[in-house]
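Heads up, one of the protein chains got dropped from this complex, but the rest are sitting where they should.
By written order: A, B and C. Residues from 1 in each chain.
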Amino acid sequence: MTQRAMRTRLRVTAVVCLAAIAAACGSDSNSGSSATAGSAAPATAAAPATEATTAATTAATTAASSAATSVPSTEAAGAAFKVPTDKCPADATQPLADGAPIKIGFIGPQTGPLAAFGVIAQGMKVYFDKINKEQGGVDGHQLEVVTKDDAYDPAQSGPAVQEAIQGDKIFASVFQIGTPNVAGTRQQYADACVPQALVGTGFPAWGDPKNWPWTTGGIPSYTVEAKVWVQFIKQKFPDAKKVAILSYNNDFGKTYKTTLDEALPAAGYQIVADVAHEGTSDLSNEVTQLLAGGPDVIIGGTTSTFCTNLIKLARQGGFTGPILNSYTCQSIQQFMVPAGDAAANVFTLVVAKDPSDPAYADDPDVKQYIADVGTYGPGVDAKVGNVFTGYNGAFLTVDALNRAAKMDGGLTRANLMNAFWSFNTKSPIAIGGVAKVDGVKDAYIAEYGVMAEYDPTGQTYKVADGVKIDAEGQGGVFAG
Amino acid sequence: MGILAVPGIDDKFFNLTLFLQNLTNALANGAVYALMALTVVMIYKTTGHLNFAQGEMAMFSTFIVYVLVIEQGFNVWAAIVLVVLGSMVVGAGIERILIQPLERRSVLAPVILTLGLFFILNGGAATIWGTQPHSPIPAPFPGKLDDKVDIITNRVPHFFVTYKAIGVWITLVVLVLLLNLLLKRTKLGLAYRAVAANAESSLIVGIPVKRMLMLGWALAAGIGAIAGAVIAQYRNVLDFNFMAAVLLFGFAAACVGGFDSILGAVVGGLLVGVVETFTPALFTFVGSELSLVMVLLVILIVLYFRPQGLFGSKRVERV
Amino acid sequence: MRSLPVIVERKSPWHRAFQLAAVLAVIAFFFFVTNVAENFSASRWAIALTLTVAILGLNIVTGYSGQISIGHSAFFGIGAYTTMILIADHGWPFLATLPVAGALGFAVGAVIGIPALRIRGLYLSLITLGLALAFPAIVKSDNFFGIDFASITGGSNGKVISNGDVTKTEGFHWNPPSWAPHGWTTNDWTFATVFVIALLMFAMTSNLIRSSVGRGLIAMRDNETGAAVSGVYPAQYKVLAFATSALVTSIGGGCFALASSTIGPDTFGLQRSIEFIAGLVIGGVATILGPFIGGVLVEWLPYWAFEVNWPILGRLEGPQAGVLYGAILVVIIFFMPGGIVHGLRQIRSKFVVMVPRLPAAQEFSTAPIVAYELDGSHIEPDHEIEIAQPTAKERYQ
Partner (left out) sequence: MTTMLKVSNLEAGYGPIQVLRGVDLYVDEAEVVVLLGANGAGKTTTIRAICQMIDTKGSVDMCGVELVGMRPEKMAGKGMAHVPQGRGTFPELTVEENLQVGAYVRKDRAAIREDIDHSYTLFPRLGERRGQLAGSLSGGEQQMLAVARAMMCRPRLLLLDEPSLGLAPLVIQSLFDRFSALNKDEGVTLFIVEQNANVALDIADRAYVIEAGRIVLTGGADELRENDAVRRAYLGF
C-alpha cells in the first residue's frame, strides 16, 4: 500500500498474551531452576527488529504455555502430527508437477517505516539460490522467493496473501510478519491449505496444531522471555526489590507489559514505574519517569534504537543498576555499539549468533553464511541481522521440504506442513539447543537462549557465564 | 512525598528534581519542535503553503552531513555549513521549478506536490542509505555519556542538563537572532517581509516577488538542514524516518504560535514541549502514551480563543 | 472535418447517448471485476471502492466547502471499527451496521464542525491533523480519561472478521446468496455489495451538491463573508458540511471493514488521511467522478509501483517503489493541477461542448408587455413586441 512514512516509527507484533495462557503457564509449580529450551529458527533482530529474531525460551519453570497434561492423550507420545486434509482443495495433496518451481512467499513490509524487514527476503533468496545451485533445488524443483508488500498494515495483508495464494500459487508462506497481519490471514491459508510457516511474530497462539494446523510460529514468544526475565532477576539480583518497566505502546510492547505486570508482583517485586512510549518519542521524558521511581532494575520491553536510547539516557540519569534488554535488540553492531560504554551491566537473552559479533567470527555456520551472502547475494549486507534471519528461515524451509519429499505421497503441501510440524534439527543461527517441534507435545520451535551480559569493551556477549535457559520440549501446546 | 494530595495530580509531581528534569526535557524537546516550526513559518509567510516534505528534506540533508563527516572525515560544523548552503540552493530550486508553475493554477496542487516530494525523498534516502538506523551519528555538540552538567545528583531522579540539550537551545537562539537580523536589518529581509505583507504592492515598488518566494523556501531548507543535524544527535536516531514525527510536532507548534510569526514558532514549540512532558507526569487519568493527544487538545483550546494562533496576524478578508 | 467543438445541447439525443455510454461503462466495469479480473484482485477492487466513498465524503468538506481536512482517516476508522466490533463481538448482520457507523461518523463530524465555526483555513486543517494523530492513540489506549478503549477495539492487536472462502468457514463470512450468478466467490460478492453501496453514496452526494444545501456550501467556499451576507448561515452550513462528509466517509469505513476483514489502529493513521487528500486532488476536487478516480489510483498505484515489472526499471525494491509512487504523484499534479477530471474536461471541451438547453421560441408567453404610468393608468403598447430567437448554434458559434 502506500507509504506508511508518516506513521509512528517502529511497530512490532506479538499479540497481547491472552489471559488464558498467562494463567496456564503462570505460577504452576516450579521445578528445576534452569529449564532447557531447544532453539531454532532465525536469529538476531536487526534494525527495527520486532518479532524477527530467533530462539524462544520457555519459562525457567515448567511448560511455558499450556501444561502438557491438557493435550489429548489419544496421540501416541512419539507419533508424528498429521495435518487434516479432508477439507483441503485437491492440489494440496498432489505432488508438485515435475520441473515446477517451489514458490515460497514472504508477505511483509517492503515500504513504509518498517521497510527494514524487507531484507529478510534477501536473506531467504541467498540460501535458496545456494541450494538451487549446489543441490539443484529440492527434489528437482528450483526454489523461488515471492515477495508481497503489505506495508505492515493488517488491512493490506488480506489482498496480498490472496494474491500470493491464488495468483502466484505459492507452495508455502514463510516468516510472515505482523501479529494482526498473521491472525487476519491464517484463515485464508487454512482454507487454501497452504502452510503459513515459521511466522515472524512472538505470539504464543501460533503453536495451536489442533485449531490452526496450517500456521506455525517461528520465533521465541515474548511472554516466555518476560517470564525468563523475572526468574533471572530473582536468581542474579536477590536483593533487588523495585523494578521499572518501559514498554513500546504497541502489541509487541504490550505483550511484555501484560506479562510483567502479572509476573513481577507474583514474584514479590514492586513495580515503581510502568511507562509506555509511542514511536514518536525520544524517551527523554519516559526515562525520567522511570528513574523517578528509584528502581533497582530497569526492564526495556522495547526494540530497535529505543533500546540504545534507554540504556544511554538511564546511565546519563545516574542509574547504574542492571538493565534487561529485549532479544529483539540483540544485534551488537546496530544497538549495543552505539550505546558505547553505557551498555555495561546490560543483560540480553542471547538467542542467536550475531554476524557482527567478533566472538562468532570463526564459527563455521556464521562463516558459511557470510560466504554464501558474498557469492549469492551481491549488494546484500551480511552484518544486518534480518538477513541472517531470512537465511536461517530458508535453511529450515529446505530442511522441511527435503523431509516432505521423502514422505509417502511425495512433495505435497500437506506433507510439507507435516514436516514443519516435525522439526528436529540444529539450525545454523541458534547458539545452542535443537529446533524441535512435534505438533503434539511441543508446539514451539525455539526455546533455547542464554541470559548473557554485554561486554562493551570487547563488544560481545559473555555467553559462557550466562544463565542457560533451555525449555526444549516443554513448550507444550497453546491452550488459549 | 506528595505534600498536597490533589486528586488526579500524580503525587510524584512534587518531587523537586523530577519537576526540574521534566522542565529541562520539555524545553529541550520544545526547542526541537520550535526549530521545525521555524521552517514551517518561513515558507508560510510568503507562500501561504504547508510543505509536507520539509522533514524529509531535513533528513536528507542530515544524511549528507553523515556521509561527509563519518565517511569522508569532514569536520562536523564545516560539513553542516556546506550542507546548509546546498540545501538552500535546492530549496530555492524546488520552489522555482516545481511550486511556482503550480502556484497560479490551483490551491491544493502545491500540497500534493510536497506529498510527492515526501515519498521521493523518503524512498530515495531508504534506497541510497538503506533502511537500517545509522551510527555513529555526527555530533555538532559534545555528546559522550558524561558530557553533561550535573546539578542535583543526591536525589532521585538526578537533575542534569546534557551539552547536546544546551546545544539545541543555542542553535535555536542563534537562528532566531540571525533571522531577525536578516529580516529587520537588511534590504533583502525588508523585501521578504514586504512580499509577506502585500505581494502586489511589492511588485509595484519593483521587488522581484518570485525571488522572495524562493528565499522563503531557501531559508526553510537551510534551517531544516541545521535542525536535522542537531535533532539527529539530540534524539540519537538517524534513519530514513527520524524526521517524520518531529515535523508533525513542528506543524503543531507553528499552528499554536501563529503560522506567520517567528516569535510564535518559538513560543509555540516550547509550549508543545511543556504540554507533551507534563501531561503524563501531572495527570494520572491519562495514560502516559497519550501525551500527543493532550498536545492536540491544548492547540484546540488556544485556537478557539485566538483563531490565528498566539502571535499570528489576523488576515482581513475582503469581500 | 466538422468544425470543432461540436455543440451538444443538454437533454438532446446526443446528450442522452453520452449518458447511456456512461451507464454502460459502469456496468462494464462491474462485469470486468466480477468475471474477467482475477478473483484475488476483486478484494483489492472492493477496498479501492471503499476508498472512493471515503474520498467522496472528504470532497464535501474540502471540495465543495473549501476546508482542507486532514482528519478524515479518523472518521474512516470510526466506521470501520463500528462495523468490525458489531460483527465480531455482537454478531450483527453487516448491512445493519452501516447506519450505526454513519450515525457515529455524523456525530463526531458535527463535534469537529464546532471549532470550524471560529477557526478557519490552515489552523482548522491542523485541528483535523490532530484528530488523525489522536485516533490510533485513543483506540490503543486503555486509559483515556478513564475509558478503556483497548478492550473494546482490541487495542494494538486490531480486529479480525475472518471473511474466509465460500464453503468451509464457521463464524462470519460474506458468501454469495443462492440467487447470485454461479461461480461467484466471496470476493465477488463482497465487491458487488460495496459496489451497490458506493453507487448509492455517489448518487446521494451528487443530489446533495445539486440541492440548495450544495449551492450554500459552494457559496461559502468561494467567499465565506459574501455567502454570510447573502443568507447562507455559515455556522449551520459548516457543521452540516463536516457532519455529512464524516457520515459518508465512515460508511466507507464500514465497507472497508468488510472488504479488508482485518484492521489495526495504525490502518487509520495520518498516512490514510494524506492518501485521501492526494486521491481527491489527483482525481479532481469538487467533482463527482474525481473521488472515484482518486480512490482507485490511491489503492492501485503503490501496488503497481511495487508489483509491476517496469520496462526500464524492472521489479522495484520497496523503497524504490516509494520513489516511483512519489514521482507519479508529482507528474500527475504537474500536468493536471486541477486533477484528472478537470484535465479530461479541458481535453473534451476541444471536441464537444455541453450547453444548457435553450427554451424553444414558442414557449415565450405572447401576452403583451404592460407599462404603467405613475398615476396607475397603463400605456397601451402600440405594436406586438417581436423577440427574435437566435438558435443555439448562432449564439455560441
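We take it that contacts are C-beta pairs under 8 Å (C-beta built on N, C-alpha and C of every residue); 3 or more make two chains touch, one makes a residue touch a chain.
Note that the structure is predicted; figures quoted are calculated from it, not measured.
Novice: Sort by label and list the shown chains the missing chain touches.
Specialist: B
Novice: With the missing chain put back, one of B:V65, B:I99, B:I137 or B:A196 would touch it. Which one?
Specialist: With B:V65, B:I99, B:I137 or B:A196 as choices, the missing chain is touched by B:A196.
Novice: Over the whole complex, note the residues of subunit B touching the chain we left out.
Specialist: For subunit B, the residues touching the absent chain are 187, 190-191, 193-194, 196-198, 200-209, 313.
We take it that only the chains that are shown with their structure count from here on.
Novice: Among all chains, whose Cα centre is located farthest from the one for subunit B?
Specialist: In terms of C-alpha centroids, the chain at the greatest distance from subunit B is A.
Novice: Round to the nearest whole Å and give the separation of the Cα centres of subunit A and subunit C.
Specialist: 42
Novice: Using Cα averages as centroids, what's the distance between subunit A and subunit B in whole Å?
Specialist: 37
Novice: Which parts of subunit A, given as residue numbers and ranges, touch two or more other chains?
Specialist: 2-3, 5-8, 111, 115, 118, 249, 278
Novice: Mark out which residues of subunit B touch at least two other chains, giving numbers and ranges.
Specialist: 118-119, 122-123, 126, 131, 248, 287, 289, 292
Novice: Touching residues of subunit A toward subunit C in the complex: what are they?
Specialist: Residues 1-8, 11, 15-16, 87, 109-112, 115, 118, 149, 151-159, 162-163, 165-167, 179-181, 183-185, 187-188, 190-192, 249-251, 254, 278 of subunit A touch subunit C in their complex.
Novice: Considering only the defined contacts, which subunit B positions touch subunit C in the complex?
Specialist: For subunit B paired with subunit C, touching residues are 44, 48, 50, 52, 98, 101-102, 105-106, 108-109, 111-113, 115-124, 126-127, 131, 240, 248, 251-252, 255, 259, 285-287, 289-290, 292-293, 295-296, 299-300, 303-304, 307-309, 312, 317, 319.
Novice: Going by the contact rule set out above, which residues of subunit B touch subunit A in the complex?
Specialist: So the residues of subunit B in touch with subunit A come to 12, 15, 18, 21-22, 25-26, 28-29, 56, 118-119, 122-123, 126, 130-133, 135-137, 144-146, 148, 153, 156-158, 160, 162, 234-237, 239, 241-242, 244-246, 248-249, 276-277, 280-281, 287-289, 291-292.
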